[in-house]
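All protein chains of the complex are present and in place, except for one that has been dropped.
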Amino acid sequence: MTTENQQAQTAVERAKIPLPRFLKKNHYFGFLGILLVYLLAGTYSAYSLTIMSTIIFAIIGASLIVVFGMAGQLTLGHTIFVAGGVFLSANITMEWSRGLETELPVAFAVMFILGLIVGFPSLRVNELYLALATFAVAFVGVQVLFEWEQFTGGGSGKPVGKLEFFGREFSRGPTLVRIALIIMLFTFWVVGNFQDGRTGRAWNALRTSETAARASGLPVAWLKILCFAIGGGLAALGGVLYAHTLRYAIPENYGVNLSIIVVLALIIGGKHRLMGAVLGAAYVKWLPELSRDVQEYEGLIYGGTLIILTLIAPDGLVGMFEWAAERIKSYKKSQDGENLETQIAASDTAPLKSEYLSSIGSDTSRGHLVVNNAAVAFGGVKAVDDVSFEIPAGAVTGLIGSNGAGKTTLFNAITGHVKGATGEFILDGKPVSGKPIHMRALAGIGRTFQNLNLHDDLNVLEHALIGLDRTTNYSRIAESFRLPWVLREEKKAHFVAAELLDHMDLLEYWDEKVEDLPYGLQKRVDVVRALASNPGILLLDEPAAGLPTAEALEMMQKVQEYAKHISAGVLIIEHNVELVADVSERIIVLDAGKTIADGTPEEVTRNEQVIAAYLGT
Amino acid sequence: MVDYIQIAWQGLVSGFAYALIGLALVMVYKTARILNFAAGTMAGISGFLAHWWAAENDMPFALAIIFALIMTAVGTYVIERLTVRPLIKLGDFLPIVIMTLGVEELLANVSLLWWGGSAQRYRVPGDIDRINWIIGDFRLNAWHVVVAGTTFVTLSIVGYVINQTELGLGMKAFAEDQDAAKLMGVKESTVSIWTWVLSALVGGVTGIVYAPVLFLQQDYMNIIFIKGFVAAILGGFLSLSGGVAGGLLLGELEAFTIKWAPREFAAALPVVIVFVVLLIRPHGLFTREKGHERV
Partner (left out) sequence: MMTGLEIKNLKVGYSRNEVIHGLDLKVNLGEKVALLGANGAGKSTVLKTISGLLTPSEGSITFNDEEIGGSNPATLVEMGIIQVPEGRRVFPGLNVEDNLKVANYGKSPDFLEEGLETVYRKFPILEERRKQAAGLLSGGQQQMLSLSRAIIAKPKLLLIDEMSLGLAPLLVKDFYEQLADLFSEDVTLLLVEQNAGLALKYCSRFYVLRNGELVLESNSEDYKDNPTALQSAYLGVD
């Protein structure tokens, strides 16, 4: 390969990163499967009820993927949305004499709004509480249905009207199956689009680390509520189908038990994949068909399956298949004597000069940070005690001090990660004090974490893309329908991310899950995520801790280069004084929450008070 | 006036159940940071076991209860070792919650298969659950008095174990700071197993004394489980006495709401309480807010 050829190649091409496309391989398989069932729908009428309920469960499962699989909010109250769909359908067909054209949008809209309300506790409590709070919602939901006779007909229920679409009446049988398939197609399309887009990425991010997601500028609170709203709306579509399948809506069908079964089914199938929703639905719905004996022990088998799968295959059946496929693939490769490591050709052009990164470069220095009278107290102990300083734009500044001196707490005060911080923080003339974490991140404060707040389960490229969310520009509605500009923006983000990975020497690991990487590389991923957000000032909390000095120095140089490229300022906490002295123009020293020295590295490392603070007296 | 006393007493009788289950939930949550979704069903199975020994095996009433509680303890031991313990080492709590859901599904179906779906009366000696004393206008059910007595005895025993025994001290230390407790020689597995067993026994006692009140039905303890959870939330989920107080408060609230509010609202009360408490005092009504968590 000639040099010119290589030069022309972008990082994406060299690493063979698949770019977002309108239709992927999965889509074709999905269409094929659904088409097959569609065509065969009329032939096995004996099983049409089982087929119907499998489809409905798959739709509910897909809606749960949004809430639980992606956003990680374990909800046990999901059936209230299904029940909502069912009773809205009954009321719309009977009271208003309208058909699906009204039922589906109204069910979606009303349950979307209910989702906004039900999602609210997720803002206040941890995942354990949430599971119980939603369990309570499901439990009480049924009781409310029983009591609310006007809407539900009380204990005896309410009949469901004709299956109509714009006045045209359909027979139930195979036609209903076909309608259900179309709705399933729609649901899967939307959920799949979220999985590929920024919202899905953001949900994944908040599932794996909320703290880090906030620091990347993601509106965590809104995202959480939104997942319940979208999940609720989509589940209601399943509810409408349920109503037409059973033709009669009775409150007792939609109790806690159903709530648990739908969650169970998704976990058994695999909560991160749409295929998991299908497999789970099939498992739960087809198992009882095997024999009468199985029917009797149905619940026992589900419970047992869940217990065993949780112990051996937490990602469900899909996870097992994927694991097996992976093993076969690597076995084949090793049999063929293929090199498992794919070599990525080096680029002759520095990544910073590449088309995508050079456009991000900036000439105006940013990161002018003013800290006025910052103070944080924990129960009487002043962790940060009246600290003030000013960092000029574009500067690299070190922040050192012994254990417990208040360095990280000061960072947390600046980024908003600690409650009750007082003082004034001004970035490039804009005050950020008092704002929520993600707003400060959006204002240009990027940070890394001392204890590596990475998103386990996600790969290196996705970390970069999460950082890039701040600069990606398309609406969530456009995303749910996979509109052209969504793909355009996504592609651009992929190009930028790949070049940035290349710059930080991470390109060859782009598709590795971060938890599989050695510690040194994980540290880099953390930095990449922060750099990707194009911060005005970058707060690095012990980026080199635990790294050999040479490796740490190399990484810091890369960071410095990039920061200079985007004209960002850097504030760095580091225990390796040697390293800080090497990269910083200026060092601030904290001790017991107070500034005890501030000057050039030479001045500071010779300062008596600093030496005393480090060695003790 | 008597009206009010009657309602308050009714509220107290339900409140005892919420308080006990709330206590059982908080106990496990506090020491192990685990929510046990199977708690309600486990308590229900204790009730069924006691009924089974007494009614179908002609065992004396008291002995049947003791047998049922022993089986509850042994069963809980097995459940903790087989399902929860292997996951604790992973350090992630979601799989454990899901695991308890699986256990709940399994146990609920075991009890359904064993006892069937129909409601059965749990007979107590001398049918004292049907004896009502009338004092003026005030009606007092004899079994409700037994329920109150059992609650006090159970709470006293739990209080004794937690506050007066070395095991209780270990549990408290472990709940406060796991690593520091380990460094003092407190064994994690011992504390965990005893917490589970103690919690299941409290649940079991609740299941048994409330069986005559509620009728034995496959899922008769589920509603109490939910309300016990609401009680725990009211109490801030980390305070044992808070959970108990929350239970009593919930019982009263409920009794008075049923009297004056529309039925739909009374049914929705627990969820309304959960939402309101989470909104204004997520750390519970009786405890002060804890300090920050370090990033």
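To keep things simple, chains are lettered A and B as they appear, and every chain counts its residues starting from 1.
The rule we apply is simple: contacts are C-beta pairs under 8 Å (C-beta built on N, C-alpha and C of every residue); 3 or more make two chains touch, one makes a residue touch a chain.
Note that the structure is predicted; figures quoted are calculated from it, not measured.
Just so you know, the chain we are not showing touches A, B across the whole complex.
For the options B:A62, B:V78, B:A180 or B:V276, the residue in contact with the chain missing from this view is B:A180. When the whole complex is considered, the residue among A:E169, A:E326, A:E390 or A:E578 that touches the unshown chain is A:E578. Interface residues of chain B with the unshown chain, by the touch rule above, are 166, 169-170, 172-173, 176-177, 179-187. Mapped onto chain A, the interface with the missing chain covers residues 381, 402-404, 452, 515, 517-519, 522, 542, 545-546, 548-549, 575-578, 581, 605, 611, 614-617.
FYI, only the chains that are shown with their structure count from here on.
Inter-chain centre distance (chain A to chain B, centres taken as mean C-alpha positions): 36 Å. Those residues of chain A that touch chain B in the complex are listed here as 72, 74, 76, 120-121, 124-125, 127-129, 131-133, 135-137, 139-141, 143-144, 146-148, 211, 256, 260, 263-264, 267, 296-300, 302-304, 306-307, 310-311, 314, 378-379, 408, 412, 417-420, 449, 453.
Across the complex, chain A is touched by residues 29, 33-35, 37, 83, 86-87, 93-95, 97-99, 101-110, 112-113, 222-223, 226, 229-230, 233, 237, 263-264, 267-268, 270-271, 274-275, 278-279, 282, 291-292, 294-295 of chain B.
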